[in-house]
Each structure stands twice: as structure tokens, then as C-alpha cells.
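Notes for the one structure printed next.
All protein chains but one are shown in place.
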């Protein structure tokens, strides 16, 4: 099993985090992992949905989208189809759960935190990249508004999988499309699990393999976490 | 931690499988697990979607729906809202992946297998019950058409979770809504994993806990598997 | 003209009414007429739509749906098409009018009565079966909340038609699809008419024929009414 | 019971039929009955829906719409709400059934007849006016294309009802909104019934009353039929 | 370049304005220009959208629609497609901007002015005809409610274009579909510009040509303005 550009089985693709990539949103980061590029922004609005008013607690909404030309073959724009596809819905629910697990809604107060993750170029691992970037954008926005305590820990996510019998960290698109098993793991900065989603794409898998993949994922999220910590504190406005 | 009706931590709720509950669909089962009741049907149509024609392979589509009054408080009907909610979309993608993992599409041939899972009453665990019932309905329909080889193994699913610090098998609604961690596990009849979805509802969790929950889930799916085997062969028309 | 299972021209198919078939809704009945099976539930919510607030009067909404596999050939799910079909809309308006004709909205008070009619298996006469079942489910829910006076009479409905020149009571699907004239009649318990919908499917019809069909329908609704009365009072919780 | 402008109980409002009111559609009529004004057009297209191709038979589609300002208080435009309301759906299904009952689809051949009924001003009885006008527009279009035999008879419709205890012919809006019973009757030129829709708006009704109302309706449709016959043959292009 | 019916290059088609064509709307006009026929109505409602309440200012909404059979070949009804097409959206935004430019929203007060423009027959120039008719209907409705000052000037619009090298005033459909350049011009009664939309349909154009077309448009709007002034004051109720 040889990987593109001589990457080792337990090696991440090159990471790039450009915080404050836009001037207007409260928080933003252009997050890239290999050719995958996701623009994540955070917007804080005063107020919460009507049914939550007066409870002293905040609300968070995450949205995810692929630009039409982000994929190798152009994908139809969801706004012109008139609805979000099943994959989009599933991914934005995952992003929301991941970030909610480290959010203290009492500390957020009666505010809404919008996290928008727009994939500008897709080469595998976009949902994990979106979670990693959403954390950075969200954290920068909260810090700017003096709401640092609203995140109780950091969050990182990475995909792992088995390709041709070998467990690999951080699958790119060509690896992902031939994987036997595919797993997305979301972890906190202190090394606990928030979400594990393992799927047998071809053959059902064993618990031993599940263990091996979790080891790889732990290693990956630790490395990403260090880059996130740097991006959170860099270039403060 | 005491459970309703004196249930033990590693005990399933009473299972009821009534195959052939309807006369018209090709396969059907009324599947109940405690108060949760799901009507699963299977329909086999000649032909496949246009882009698959001429490849000698079949197609499968799974749909899931909650009847409005199935939940304690009435839920709005998706057909009158004009779209399926995010939770529905996520669940029917899960059901589809679970059944596809044991389907031999070459053996199915150029046919479409529709699996419809309609929750008549919901008391926790509906997505897992839908998977268990869909397998039975699908298998009966395939057997009837002489397509038994299109399923390569059986599939069962069960929810497990941690409530008040105790790992529990097969959460009912009141347990599920207070769970710290919630996990759905889909397994084949030969004991391998098809899908693991673990989510930290309140606190992130450790790998040790993940292991304990998988032990419980294995036990649960084995017990369900025995009931499914009986229902698949009972009352053949 | 010989009918399935030796049925006479003025004979109903076997009726089955299982009240309290579900534990969770306020009222429910599994209503079957031959192979036609409709699950009817009633839910009472405090409150009315905004424009009715403060008038001391209640509101009622009826919804009808066919499960996809209820029909001989699978029907597309309306929630996944994104809208209700014309036939569904027409039928749920009919069910609503039928029940409103016996409802005292002042006695209901500022509450909303939801009537959900889900066809689990369709073999003709589903709209009439839905009306008959909705009355039973609604009545049981109202009785349970001490609102018995909100229904001023009972309601039953039946289809009649002309097949091969012979007027028939309670058409099944194969009869309905070859009928020259098709009529749905909704009546109160005291024998007055709420709705008459007669349609020439093939040839226009005469007033004499209209009269003969009404005679048959009166007989049918009287027989159904007796079964409803029994189901309303049976197994009170 | 005194009616507006001294009208008798069994008297129609003034009828106006202006055939060929538009130059471009294949057939058109501006149909008015009192203040109710409906623009009906007919368009004949070569070809039928895909599933009907090659059977030598035609197809017909009727559509109905209220212009927003046609009603006393402005109604929201359905195109901007994004869907047709239940009342619209019900009415256009009725118009379609009425005209199909006199259509010989073999004589029409593989063509589609579109009947569009747009209510420019609404003062009660719009669905019946639409049926009467659709017949005239359709007939003129068929005659023009040498397809006269595709309609086997003429069709007229009228509303009747009981207001303050008195049976009345051709209700206007203020009468309709206080009616106890409301009935729409569709008849062929030779006096047979195509559709009877009687609804108890307030109190259930008896068979005697049904008979009285049918007598009034027969009288009304006969009078309308004479005007239609004139409009069909007037000002042939 | 010879035009239909011997029309000169700088000549309008025959104009017809029938104010008060309907009895029920607050203001109405049947506006025709050649074969193009647009029914324009104005409705004044007390109240404004929620976000504008309490500011002492009014609101205006313009809607535009083509009846299906208004075009040579039948166009699909937008209400049944479930959404307004791009052309419709673009046109109703133009109508709204045109009328807002002469509206004093303070003088209108907290009221909403609805302008509905429904094209009954389309032969080119429908958007300009809609603007001209909407002004007349709106003005008559405002006058009737004693709100004359809410319009500060009149508005007229006309299309101009280049066909076969010749600049022409008021294109009909056959001219429009072969035009090289197409321009819509909206002007106030005092001769100033509200909107200029020039589009190169085939070849890009020069500023000299733009000037020539504006000259033609000024002439056209002046002639239309005189007819509007007459229609505004005619047959006051």
C-alpha cells in the first residue's frame, strides 16, 4: 500500500490554518488538509429561537455545504435544487453534535452561535476538516466577545480507514473511495471521545480492527489539536 | 439504577415479530420491542434506476417515517411540512447502509428492493427496530421470489447507553432522554460489526466505556438474531 | 354479478375495530374492513391556531396518508416527493368536513383535536374507513378528557357504486376500478346526510339510480354505526 | 328570504359569455355570472404524457386559479407561496372529472387538451362557472381543429343551497357564506348527472331536501346549457 | 423594415385603458397595447410587515404573472410547478422599483399597497405594460382612500430596440424575438429617468445607439402618460 507523495500510513496530509482569512465575520479560518479546503466562519447573534427565550441559555447552529465545483465532477447547487441532500443534512448534524459537546450554553447566554462550513475544494475528509475549522472560527469569535468560557475544551476530528487491508490515517478521496471500512472520530483536547462513526463500506469488521483504527485516530487528532491551538491565538485583532 | 418493570441492565425489552402481518406487500412484519412498534414492508420491483440499467446489478432504497401520533406529543407530518426532517434523513441513510452491507446486488439482479419502515408507536430504539424488521421483511420477500442468495447474512441492531453511570442494553425513551452516552450498533449474524455510532450526549467518553457498551450490544444482537431467524421461516405463504 | 367470497350486493365486508390498539395516543383504533386496514389516532392539544385565540372555540385538523406499500403496487412516499398529492388533499378535506359536522366547537373549548388516518393496507373504501375510524378514535379521546359533549352525534361513511349494471354496497378495489358510478356517503347516527359525493366514472347517471344507491348506503352506515358504538365503549382505560 | 336585486329563489344571476375574448389561445371565453368572472382558455398540444404514448388515446388537464385580487380581501398568490392550496387542488380535480365524463379520448387521439380557468373576480359559484366556461373554450378549440367528436355531449354545472331554510339556485358569495347546505351539481346536456357534491355546512340534511335541490339544479343547468350552445357557435373565426 | 399594420418606427401600438374593469378590487384597469393585455389591480391593506410596525411608513409589493395560455405556446403554471421562474422574479422586482420611485411612504402611512399585474395575453412589452397599468390601478385606489399624495408623480414605461438595424418604439413579440438590442425605459411624468435596462441580445452596442433609443423611449412614455392621466380621472365611482 503506497500513498500519494510518499505519505506514511499514520501520517496526516499537510495542514494549513489561516485564521482571520475574512475581515467581516466575527471569526473565520481557511482550513486546508492536503487539497481539501474548507472556509469556516462563526457569527454570534444576540437572541435565541423563540422557544428558548428567557431561559438564560444559548443556541448553536452548524451548516455545511459543498460549492458546486469543489468536487472533481461538478455537483448540482443545493439552493437551485431547492433542498439540501441527505449527505449534507447528515454532516451538518454531526458538526453540530461535535461542537455542542464542548459548549457551555449557560456561559454563552441568550445568544446564537452560527457555524458555517463551506467546502471550497473537496479531496476527502471534508466533514472532519469542517469540525476542526468550525472549532477555530467559533473559538476566535467567542474570545473576541469575551465569551471564552462558552467552549469548555477544544474539538478535533479525523477520518481513518482500511484500504487494501492496511489501516490508514486521514484518507484522501482516492483512498476513501476504495476503503473497506471508514471511520470518523471526534475527540476533545483532553483525549476523550465525542463521536465514533464506523461503517463497513465493503466487509463487516472486527472489534480488533476498531481498536487499531481508534489508535490511529487518537494520534491524528492530537497533531491537529496542536495546530488548532496555535491558530486560535494567532493574529488576534 | 432501577429499570421499568424490573428489567436488568443487560436485558432486552419483550420482542414481538409478526411476519406476514399484511397480505399485499411482498414481505411484511409488525416488529415490536416493548412499546416501540414498527411496521416494516418489502416490495420488489423489476428494474433499476436509469443510470444502473444494463449492469446486471440491483438497487435498494430504505425509507423511514414516524406516524404523527407515534410519539408522546404529536409530531408534525412530514408530507404536510413538505420535506423530511434531518433526523429522518439520517436514519434512513443508516438503515440503507446496514442492509446494503449484507446484500449481494449481483444475486438480486436488475431489481429494486424497497424497504419501508413506518413507526406506529415510538418508545426509544426505533432506528434499530427498523433495521431488525427491515431485514425480516426483506428476507421474506426475497425468499418468495427465489432470490434468497441476495442477502449474504442476517442483520440486527440494538441501542446501548450509559444512564446515571450504568451501561444499559436497549434504552427506552425515558432512559434515552437522560443518557450520558448513546450508541447504536449494527451487527451481522456471524458477529461482525457493520456500523458503530457512539455519541456523547452529555460528557465525552473513554475507550474503556466504548468496550463495555460493545459487549452489551453483542449480547443484544445475538438474542434478536434468534427471534429474526424464527420469524423469517414462520408461516410461509 | 358475483362478488369475492360470495358476498351479497347489499353486504358489507367483515368489519374489525380494535380500540386502544396503541398505548400512547389519546385515542386510537385499528379499523379494518375486508383487507382495508386504517390506523386512526386522535390527539388533543391545549390551544388553537393564533387567529382563533380568545374566542372560546376549538379547532380540528384531519390528516390522511397511504403508507407506500399499502397499495398493490408501491406508491411513492409523499414526504419524499415533498408534497401531498391531489387525491390526499381532497380526502383529508372530506374527513375534516365529515367530523366537523358533528362537532360542537364551543364544547371542545380552546383545544385542537388532531385526527390522523394512516392507511396500512388499501383495498378500496379507504376514505370511508378513515372517517369511521376517526370518529371512534376521536370519541374515545374526548371521553377520556371529559369532553364527551364535543361530538353531538356519531358519523359513519360507506362507498356504494354500480358495477356491471348492479348497485353494490362497500366496493373493494377490484370492484371500484371497474365501477360505472361511484358514490361516497357520510351519515350521522340519526340517519341524516352530511356529505354525498357521486361521480360518473364512465357514464352519466340518473336520479333513480342515485336513489337506489342512497338506500344501500343508509343500510351500510347503520350496520357500521352499531360496530362503532360497541368500539367506543369497549376496554375503557 | 329576499335576494340581491330582487332575484327569485329559482333564478340565475345574469350570464355573460364572450367567446374568442383572446386572440391567441385555441379557444377562449370570458364567462360571467353576476359579478363572478372567469377567463377560460383551451390549448391543444400534439402528444400525450410519456406513459400514454402509442395507445392512440388523448389526455386532458384542467387547472384552476383565483387571481389574488379576485376575492373581496386579497388572497395570497399560490405561485409565491410555492404550492397550490387544498381548495384549488380539490376544484381542479372536479373540473377535470366533469369534462372527462363527456370526452371521447379515442376521438381526441394522441393530443393533450389543456383547460385553464382563471377567476378574475369571485362572487360565489366559481367552480361551477369554471366548468361551464371550460366546456365552451374546449369545444371551440376542438371544433377549430376538426375534433368535434371528442366531446360527446355538453356539460354545465350550478350551485344550489339552503339559506335560512329556503332552497336557492345559484348562490352568490354572501348567500354561500351563510348557507346550511351547499351543493354543486354537474349535468350533461341530455339531463343526466355527472357529479353531485352535497355538503352539510351547518346541519345534516334529509333526502327530501336533496331532491328539492336537485330539481333546482336541473332547471339551472338547462338554462345555462342554452347560453353555452349559443356561445359555442357564435363568431366562428 | 416594415412593421405589422403599417406602423411607423416611432409609433406605439393602439392603447386601451379600461379603468374600474372589476368591481371588487380597490383599483383596477384592463390595460392593452396591441394584443398585449394586462389586468392590473391595486389593494390597500391596513398594516405593514412586522419589522416596519411603528415607523409611520407604508409598504408596497408588486406581483407579476403570465396566465398559462397568454403566450402563443402554453406556458406551465408557476403555482403547479411550485415556484416562480427567474423571469417572473426579475420582472416583479422591476415593477416594484419603478413604482417605489414615485411613492411617498410617509404619506401612505402604515398601510400595504399590493399591485397585481396578471398578463391575460402576451405579445411583447408585458413588463412595461404592467408598470403603466399598475400606476393607474394604484393611483385610483389611493385616490379613493384619500391618499392621493402617496404618489408624487406618474410613471410610464416602454420598450425600444433595434431590429434589422432600425431603432423601433414598442416592440411586439415577433420584433422582440429578432432584436439585436432591447431596452426597457421607465420614466416619470416630468421626464426624468427611473430605470434604464439595455441589453445586447446579439451584438454589443454603442453609446450613440443608446442615445437614439432613449429619444424614442421619451416620446413613447410621453404619449402613454397622456392616456394614463385620462384613465386615472375617468369614471370615478
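When the chains are written out, they are named A, B, C, D and E in that same order, and each has its own residue count from 1.
Simple rule for what comes next: a residue touches a chain if its C-beta (ideal position, glycine included) is under 8 Å from a C-beta of that chain, and two chains touch if they have at least 3 such contacts.
Just so you know, these numbers come straight off a predicted model, no measurement behind them.
Taking the full assembly into account, the omitted chain touches A, E.
The chain omitted from view is touched by exactly one of A:9, A:52, A:107 or A:120, namely A:120. Of the candidate positions A:39, A:60 or A:98, contact with the unshown chain belongs to A:39. In the full complex, chain E touches the omitted chain through residues 83, 86-87, 89-90, 92-93, 97, 101, 153, 187-188, 190, 192-200, 203-207, 210, 214. By the touch rule set out above, chain A reaches the unshown chain at residues 22-25, 28, 35, 37, 39, 41-43, 45, 63, 65, 67-72, 74, 77-80, 82-84, 88, 114, 116, 118, 120-123.
Here, only the chains that are shown with their structure count from here on.
With respect to chain A, maximal separation of chain centres occurs for D (centres as means of Cα atoms). Of all chains, E has its CA centroid at the greatest distance from the CA centroid of chain B. Chain centres here are Cα averages; for chain B and chain E they lie 59 Å apart. Averaged C-alpha coordinates put the centre of chain C at 51 Å from the centre of chain E.
Between chain A and chain B the centroid-to-centroid distance comes to 28 Å (mean Cα coordinates, whole Å). The multi-chain contact residues of chain A, meaning those touching 2 or more other chains, are 83. Screening every pair of chains for touch gives A-B, B-C, C-D, D-E.
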